[in-house]
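Here the structure comes first, spelled out in C-alpha cells, and everything after it is commentary.
The complex is shown incomplete by one protein chain, all other protein chains being positioned as in the whole.
Moving on, here comes chain A:
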Amino acid sequence: MGEAAKTVIFEIERRDSTESETYFEKFELSYRANMNVISALMEIRRNPVNMEGKKTTPVNWDMNCLEEVCGACSMIINGKARQSCTALVDQLEQPIRLQPMKTFPVVRDLVVDRSRMFDSLKKVKAWVPIDGTHDLGEGPRMPERKRQWAYELSKCMTCGVCLEACPNVNDKSDFIGPAALSQVRLMNAHPTGSMNRDERLNAIMGEGGLASCGNSQNCVESCPKGIPLTTSIAALNRETTVQMFRNFFGSDHAV
C-alpha cells in the first residue's frame, strides 16, 4: 500500500515491588487489527524491548477470563479504571497510558492485591447460610421477576473499578466501597438470605460502612457490568434508617 507501518505506543507505569520507586516506560508495537490492551501486553512480554531499544523486564499484569467476567485484569487505562481485556486499541487515544489501580496495594507493575474487597465481603456476610446439622429442607421460592432483577446485582465480579473511581475509598478512609454494599442488597433480596438481613444491615452500619458514601456516583458510571450501585446504596440507606430505629427502640420484627 505504500503506507508507513502503523504502530501503537504504550506508556506504562511500572514498579518492581510494592515499596520500590515507580517509573514510566514506553513501548512501540506494530499495529494489528482488533488489538486489545492485553494482546499488546502479551506482545511486550514476547519481546520486552522499550522505545529506546533497550531490553527490559516484561511488564507484569493480571488476567484470567479474557471476556470481562472475572475482573482480574482491571487497570487504569488513559486515566479511567476498566478491564484491559475489553479495552480495544482502536478506541483509545495514543499514547495509551497504563497504570495500576493505586487504591489497592500494588504488587508489581500493573498487578494489584484486591484482598480488601474479599475481606469486605466477609465483613458484610455476603453469603446465604444454609448449613445445618440436619436437612433444613427447601427454602422459600423466589418470584421469577425478582430473580431476574437480582441477577443484575449478581454480575459483580469484584473487579475493583468502583473502588478506584470512588473519591471516598482512599488511604484516609476505611470505606469498604460500593461493591460489597450492593452484595448486601443482593443477599438480603434472596428469600433464604433475608433470614439474616439484620446481621448484614448492622455490619454495613459499622465503621467504613454505608455512611462513608458521599454520593459522588462515580461507581455507577464506571461499573463495567452496569450494576445499579447507587440504587443499591439508596435502598440500603432506607433499610438502615429503619434498622437504626429498630436497634434503638427494639422491635418485634427483628428480621
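Definition applied: a residue touches a chain if its C-beta (ideal position, glycine included) is under 8 Å from a C-beta of that chain, and two chains touch if they have at least 3 such contacts; residues count from 1.
As a convention for this text, contacts and distances are computed from a predicted model.
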item: Identity of the absent chain, which is to be given by its UniProt protein name, from "Sugar ABC transporter permease", "Succinate dehydrogenase", "Ribonucleoside-diphosphate reductase subunit beta" or "(2Fe-2S)-binding protein"; value: "Succinate dehydrogenase"
item: Option touching the unshown chain, where A:9, A:88, A:130 or A:211 are the choices; value: A:211
item: Residue of A:6, A:80, A:122 or A:146 in touch with the missing chain, whole complex considered; value: A:80
item: Contact residue for the chain not shown (choose from A:47, A:64 or A:241); value: A:241
item: Chain not shown, touching residues in chain A; value: 79-80, 165, 167-168, 170, 172-173, 202-203, 205-212, 214-218, 221-222, 228, 230-231, 233-241, 244, 247
